[in-house]
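Working notes, structure below.
A single protein chain has been omitted from the complex, and every remaining protein chain is retained in its original position.
In this document, chain identifiers A and B correspond to the written order of the chains, with residue numbering beginning at 1 in each.
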Amino acid sequence: MAAKDKHHSTAIASLLNDVRAARPLVHQITNYVSVNDCANAVLAIGGAPVMADDADEVVEMVGIASALVLNIGTLNRRTIETMLLAGRRANELGKPVVLDPVGAGATALRTETAKMLLRELKLAVVRGNISEISALVGEAGTTRGVDASGLEGDAAKVAVRLAKASGASVAVTGAVDVIADDNRIVKVANGHPLLTRITGTGCVATALIGAFSGVIDDYSLAAAGGLVCLGIAGERAAAVHSGTGSFRVGLMDSLSGLQVQDVLDEARVHVE
Amino acid sequence: MAAKDKHHSTAIASLLNDVRAARPLVHQITNYVSVNDCANAVLAIGGAPVMADDADEVVEMVGIASALVLNIGTLNRRTIETMLLAGRRANELGKPVVLDPVGAGATALRTETAKMLLRELKLAVVRGNISEISALVGEAGTTRGVDASGLEGDAAKVAVRLAKASGASVAVTGAVDVIADDNRIVKVANGHPLLTRITGTGCVATALIGAFSGVIDDYSLAAAGGLVCLGIAGERAAAVHSGTGSFRVGLMDSLSGLQVQDVLDEARVHVE
Partner (left out) sequence: MAAKDKHHSTAIASLLNDVRAARPLVHQITNYVSVNDCANAVLAIGGAPVMADDADEVVEMVGIASALVLNIGTLNRRTIETMLLAGRRANELGKPVVLDPVGAGATALRTETAKMLLRELKLAVVRGNISEISALVGEAGTTRGVDASGLEGDAAKVAVRLAKASGASVAVTGAVDVIADDNRIVKVANGHPLLTRITGTGCVATALIGAFSGVIDDYSLAAAGGLVCLGIAGERAAAVHSGTGSFRVGLMDSLSGLQVQDVLDEARVHVE
């Protein structure tokens, strides 16, 4: 690994320390499938989660949060409105907004809602799989629900395109995660296939990125931080567990027990 | 076990292979209590789950799904409307619709919603406990919430009645599961009492039936497939775990690790 990559591992290790010291409050407007894992993952990494999705309180909740995560996994008219309200307030306050366009490409509602949020809000990070991000840059993806298809090779291309169009750091997650902003590409090779065998690990990745975004304004590094930590935790859990129930439990154990030294030793991050 | 029963075990083992090969997308409009387990169980058995419940997208989502599961566990006016929309679209497209009438008999809203869905939709499978299914055929049940009462002996009777009235395969789950359609009764003896000590195993059963319904149009066999796999997984988990937390984890491990040979060896299915 090149010197500049070692520098990135060190930076991410330092960020993990910062999350645990600052305990950023991560306000999440998210789906009801993986919400519990998103809350527990933020706690495990050292942040504090709060879920609030009513129009009568999200503006105020954003005011006390360090970052806002918008996840369209089970979107509806009511929550689309509140995502926009919360996102605008976060923009006014200069707080990072992280978007997970779950299932973009699968239905027009999801694609259009994600595009609307991209248009109306200044986003810090967008994280999705190759199908979802492709749908947002007008590529004909092959989204089937929230499931990524075999377009890994194009990850960097679509990430760069959406990053240029939106000004956000764009993370396309897959076997190798690719994070693009307007001046660099970061790749994260940590992870394990079992992460695709349980529901919500994409949402958890985004929630962790929210926590890291709460402590640094280099959002590509924040995205790399979340993805490295989740990836290492996945590797460690998969070393012990093969059943998906135990793996899910072990993933949370690994996140909660993750040490700075583990990141220094095990991060596989590469900058281009 | 008679020859025709062995034939059924073989058929179910083969179905499990089909689920893992085809990876059917199971669109679920379900409750927020057990939704995470329903998603993880479908993944564990080899399918792909997607949850979407907004009127603006369910019609489109049904279009890419292999099966639709409707679960009234935490129904409300908004989701009742979208269940009907999604169900009608699935009927137009000839895709199987599986209903879980959670808590029918406990409140008029649940009983009437389940009856309305039975009347308005052509259902592939209805799965409930004896109290719930009894409520749908006008029997005075003793439903207490989502809890079955001591009417096991009448399971076949009410299953047959609802099957005749609706044209669906009707699965009444209990110590022995009974599945009726208009020309046979299938009984599944797999399972373990610990399955009643954690929430959502009924919902999980229905979700698994959804996955199996996505790969075969003999819906009684699909129902048997889901119930045999859940039952064996429950037996295997209970052999190792007695606490309800560990049992829940072990159940998911057993589902994700379930092999075709396990079904051949351990299925207790009987056809009358």
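Following the convention adopted for this analysis, a contact is a pair of C-beta atoms (placed from the backbone, for glycine too) under 8 Å apart; a residue touches a chain by one contact, two chains touch by 3 or more.
Every value quoted in this text rests on a predicted model; they were computed, and no experiment measured them.
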| item | value |
| --- | --- |
| Hidden partner chain, touching residue among B:Val158, B:Ala207, B:Val249 or B:Ala267 | B:Val249 |
| Among A:Ala165, A:Ala189 or A:Met252, residue touching the chain not depicted | A:Met252 |
| Contacting the left-out chain in the complete assembly, out of B:Gly46, B:Gly73 or B:Pro101 | B:Gly73 |
| Sole residue of B:Val26, B:Leu84, B:Ala106 or B:Ile179 that reaches the chain not shown, by the stated touch rule | B:Ala106 |
| Touch residues of subunit A, complete complex, unshown partner | 25, 32, 35-36, 39-40, 43-44, 48-54, 56-57, 60-61, 64-65, 78, 248-257 |
| Where the unshown chain meets subunit B, residue by residue | 31-34, 36-37, 73-77, 103, 106-110, 144-147, 197-200, 242-246, 248-249 |
